[in-house]
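Of the protein chains in this complex, one is absent; all others appear in place.
After this line comes chain A, so read on.
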Amino acid sequence: MKKIPVIFIYLILYTYSAVSQDYYVYTTAESEDEVALIKFDGKKAEAIKRIPVGVWPAEIEGPHGITVSPDGKFWYLTMAHGNPYGTLYKFSTETNEVVGQTTLGLFPATMQISKATGFLYCVNFNLHGDMVPSTVSVVDPETMTEIKQITTGAMPHGSRISPDGLKHYSVAMMSGELFEIDAISLQVSRVLNLDDAIKSMAKDHANMDHSKMDHSQMDHSKMEHENDKMKGHKMVHSNIKPTWVIPHPDGKKVYVAGNGSNEILEVDLGKWMVTKRFPGDKGPYNVEVTPDGNKMIVTYKSAGSTGVWDLNTGKEVARIKNNRRVSHGIAISPDSRYAFVSIEGIGGEPGSVDVLDLEALKIIDTAEIGKQAGGIYFWKIEHDN
């Protein structure tokens, strides 16, 4: 009987010694018109491929958002600038060659594919002039056709899907709204004005049951935000300036980056209200939650740092200075072990990706890529024997 634990330990040690893991992430370089494939072997991170993207060589087309299909066979890239509409490109992860494309709205930015429908949902950030309500494009990635544009708020960003794939969340940076879209009916199901929600929170309206408000029956897509009546109105700019929203893996709450208010907001999806505020460093921009649900990673764009929060205690356990200025996006490995943080840099500085060890709470290595590193998405783990 004593042999059993010995064998088990031997098996574990053998596996540990025999298996090493390589992590791969794709990162955009927005002012270089380039995408970099980063490989991290647990110690060293390097750009093993730099892929030129775009069609107008003399102009900055701005690759901004990037995502990978759930099966890992394709990566998708939004090119922010177009004529004037931006473009969604589909690349093969095997060849890194373009295999499809379609035109979206103005300044298409972040996106994700729903595992429940297979569709891709992309916000059209629209930096191009008047701050009018913009849209979320729904794309069939099989045929690369845009199925629908759903009107939301001014400068929507942070396009993320709920863990069950049934809801899409985005925030409108200038109008300060959180939008929930039914990923199946492609209708806006709920809208939360975050500035108002914070005021309500301050007035201790926590006893109100907002879940009883059945917003799902409201057809927000029919709200003609862009009609002539709106044109004369001055857009009310949010103090929170939300730039990102990420659902928690438990599907019960989302976290919103308050870029203007230097905080992260927790929104309870059942109550549909702000339930917690996490004061952060200057300029929170992107937020991600580890797949195990225990940690929240926040880039503080203005401060040039990355925060690691323990969601069980609600404490920020580390605030790590990034190796360069303008911290941007986050990708977390599926084993919740590492966070890959894109750093834009300023002017002629190259962009870079800092790899954070989420256990040791420090930067392990930095990979340099093209200027203005932005969108970042985890591709795969490869096990080497």
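We take it that a residue touches a chain if its C-beta (ideal position, glycine included) is under 8 Å from a C-beta of that chain, and two chains touch if they have at least 3 such contacts; residues count from 1.
Convention: contacts and distances are computed from a predicted model.
Chemist: Please identify the absent chain by the protein name in its UniProt record; candidates are "FeoB small GTPase domain-containing protein", "ABC transporter", "BIG2 domain-containing protein" or "Quinol:cytochrome c oxidoreductase quinone-binding subunit 2".
Modeler: "BIG2 domain-containing protein"
Chemist: Can you say which of A:Glu30, A:Glu180 or A:Glu266 touches the chain missing from this structure?
Modeler: A:Glu30
Chemist: Return the single residue from A:Ala116, A:Met201 or A:Ile364 that touches the missing chain.
Modeler: Looking across A:Ala116, A:Met201 or A:Ile364, the contact with the absent chain belongs to A:Ala116.
Chemist: Can you list, in ascending order, the chain A residues touching the missing chain?
Modeler: On the chain A side, contact with the omitted chain comes from 11-12, 15-16, 19, 30-32, 52, 57-60, 62, 70, 80-85, 103, 106-107, 115-119, 127-130, 140, 142-143, 145, 147-148, 164-166, 183-186, 325-326, 335-337, 344-349, 359, 371-372.
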